[in-house]
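Omission of a single protein chain aside, the complex is shown with its protein chains in their original locations.
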Amino acid sequence: MSLFIKMAWRNIWRSRRRTLITASSVFFAVILATVSDSMTKGTHQLMISNMVKYSTGYIQLQDKLYDEEPSMDNTLLYSNDIRQLIGGHSDDISYTVPRIQTFMLASVGNTTRPVLIQGIDPASEVRLNAIDEDLVKGSFLEGDGGVLISEGLADRLKLDLGDTLVLIGQGFQGASAAGLFPVTGIVHLHLPQLNDRMVYLKLSDAQLLFNAEDRLTSLIITPKNQGTEVELVQRMKAGLDPERFNLFTWREMMPSLLQGLEMDRISGKMMIWLLYLVVGFGILGTVLTMLLERRKEFGILLSLGMKRKQLAIVAFTESLLISFLGVVAGIAGGIPLILYLSHHPFRYTGDVAKMIESYGMEPVMPFLMDFSVFASQALAVLVIGGLIALYPVFKVYRINILQAARS
Amino acid sequence: MSACILLGDAGDSDVKKCTFETMKEAVILAGFFAKNMSMKQTVFRFGWVLLFFLSGSAALFAQQADEIVQKMEDKMRGTSSYFEMSMTTVRPRYTREVTMKAWSKGDDYSLIFITGPARDKGIGFLKRKKEIWNYMPSIDRTIKMPPSMMSQSWMGSDFSNDDLVRESSMVKDYTNRILREEVLNGYNCWVLEMTPKPESSVVYSKIIVWVIRENYLQLKVDHYDEDEAIVSTITFSDFKVMGGREIPLSMEMVPMNKENNKTIITYQNAMFDIEIKDEFFSVQNLKGMK
Partner (left out) sequence: MALLIKIAWRNIWRNPSRSLTIILAVVVGLFAGIYASSISFGFVDQRFENSIERFISHIQLHNPDFVHDGEGFQLVANPGEKINWLDTSSAVKTFSVRTRVNGIVATAGVTNGAIIVGIDPAQEKATTRFDEWLKEGSYFEGVKRNPILIGSELAEKMHVGINSRIVLTFMDLEGNITSASFKVAGIFKTIDKPFDESNVFVLRSDLVKYLAVPEAVHEIAVLLKDPAQVKAVGDAMKLRWPETSARTWYEISPELQYLQEMTGQMLLVFIFIILLGLGFGILNTMLMSVFERTREIGMLMAIGMNKRRVFGLVLLETIFLSFTGAIGGMVTGVTLVKLSANKGIDFASVAGDSLADYGYGSLVYPSVSTGFVLGITAMVFVIAVLAAIYPALKALGLVPAEAVRKE
């Protein structure tokens, strides 16, 4: 066996030019495949992160009954047990976002509207969805006792900085909740449904208002690496009382998003397969021509007594080795390229960019820099190369020795 | 037969008596026919006569149903009243009690003040026709309830704001009929089926009421939805005379889709037919009370 490999290796370098051309076909194939895959995976991940950070977060801890009945009564107590659990997984958790939220009535003068109140921790909330980016006026909950209201709500209630907002509703375990709050900030939110009715308070102020000390409606947990949440949740569940808490990933909370993502994944796959087909032909073309060139050589070898089987194995090994070289070169070249692209992604231009930005998203087509991209594409191209390498085998068996030797 | 239509207060015995009279008349009439006809004809004629009387009785019963409902309604509403009561909300994780004072005049006006617990003391609700106003002493503000809040729970209980304002006339808005008579919790009752008429804005598909025959008071009410499932049940108990009237001192409301949830209202004091001016039910008054 090793004899064949040695022969194949020597043969390859006998005609460097031939080898280099064929290998470069493979090289280009790998580069293009990794760029495509990186792009599809990158956009896919961006889609997820955009949807998740503006809604449920990656992981959410809730009181057991909150899912069925999202009311103030079904809040969880942010006790030491919870803190310890989070601390225990601090290697995998980047940060947490505590929230307490409910509907209340907001009143200004004679106008009364239902609004969604969210008690938040400004620092961690900003980390999750950069909500302070579109601050229109005032400050982002810097002092105590003030409220930050959404732009649409400010419009409808004709509120400006310094005006007083009346909030009336129900607190924890039936207690009444009522308060007067000065407007200390106005923020523009990207989703119109939210922009019309959000009121943000500091977490401690909200908990006081609802008579819900240390209580939260949800605790969002952001893992260090996007994509690890399912597995992290499994591990964390071991330390949680299942009778008292629920720990969900965004997949469980937004099942319809999963279907939409599936569509995206499939269209990405189709694109890659088309690419494989095209580059496959490219590699095949070079191999075919190479065979053409060596027809005489094969004919002579066979007439000298080499068995077809042996020649076939050598020819196969040669093609495989060339593919392998091309793949290695492709990865070597691909890594710096993808690295560059991941920091300088493709940007949309003109009105399209403005439209995307209005949804609160960056108008880019991102590239994912990840081991899985290289591994999967290297493997794919290697397989293609291997399949194409079978063609020489086929040819070897079909060669007419006399004709070939004489050509 | 005209002699059988019930007027005024009627008790158990009157109903029986009336039917008997009719039957007696039927028998007498039948005998009269019998004298002047053959046996077969007599039976035939008798049958018709009986049927005639019986269908008359059915119509009689429908009329009776409406009458019963009317009386039941009259008993529930007075011209004006004053109550001191406490409402206990029972939940799987906690129980909360709220005490309050309430004035009402007819169907259109009522004023409620929370007297306890301390944190909620002074909270007021004013109902004028279909509008509800809410006063919060902690911030000294009054707001008018928008339609979107009407279905929200009132003071954390199983009753909604809507329940406070809902005024349907039970005779006008429903088609009523008697299903049967039954003994429940030791009381003889009519069991009535009340089906809302198409024009009414009642959400239930039907309501079954147990009305105590002795005093036309409601004993139990089952509310049904479209799928013939019970949505909620209200049970009355502890019937005593207070403020000159016999009323149930305790009312328990159980929503069916939530186990272990219920709201219980008990009356500590009641006065009826008191003098209250319409002006008493005003937004300013809402603030004044302590």
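Letters A and B mark the chains as written, and numbering starts fresh at 1 in each.
We take it that contacts are C-beta pairs under 8 Å (C-beta built on N, C-alpha and C of every residue); 3 or more make two chains touch, one makes a residue touch a chain.
The structure displayed is predicted, hence computed values, not measured ones.
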Per the touch definition above, residue among B:Phe113, B:Phe159, B:Trp210 or B:Tyr224 touching the missing chain: B:Tyr224
Selected residue (touches chain absent from view) among A:Val279, A:Leu325 or A:Val373: A:Val279
Residue of A:Glu69, A:Glu142, A:Asp155 or A:Glu213 in touch with the missing chain, whole complex considered: A:Asp155
Options A:Met198, A:Met290, A:Leu320 or A:Ile338, residue touching the unrepresented chain: A:Met290
Footprint left on subunit A by the chain that the document does not show: 17-18, 21-22, 24-25, 28-29, 32, 35-36, 39, 155-156, 256-260, 262-263, 266, 270-271, 274-275, 277-279, 281-286, 288-290, 292-293, 346, 348-352, 355-356, 365
Absent-chain interface as seen on subunit B, which is shown: 130-131, 147-148, 150-151, 162, 196, 198-205, 223-227, 231, 257
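Everything that follows uses one rule, which is that only the chains that are shown with their structure count from here on.
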Whole-Å gap between the CA centroids of subunit A and subunit B: 60
Complex interface listing, subunit B residues touching subunit A: 89, 91, 93-94, 96, 98, 119-120, 123, 134, 136, 138-139, 141, 143-146, 148-149, 152-153, 155-157
Parts of subunit A lying in touch with subunit B, wherever the complex brings them together: 73, 105, 107, 110, 112-114, 166, 168, 170, 173-176, 178-180, 211
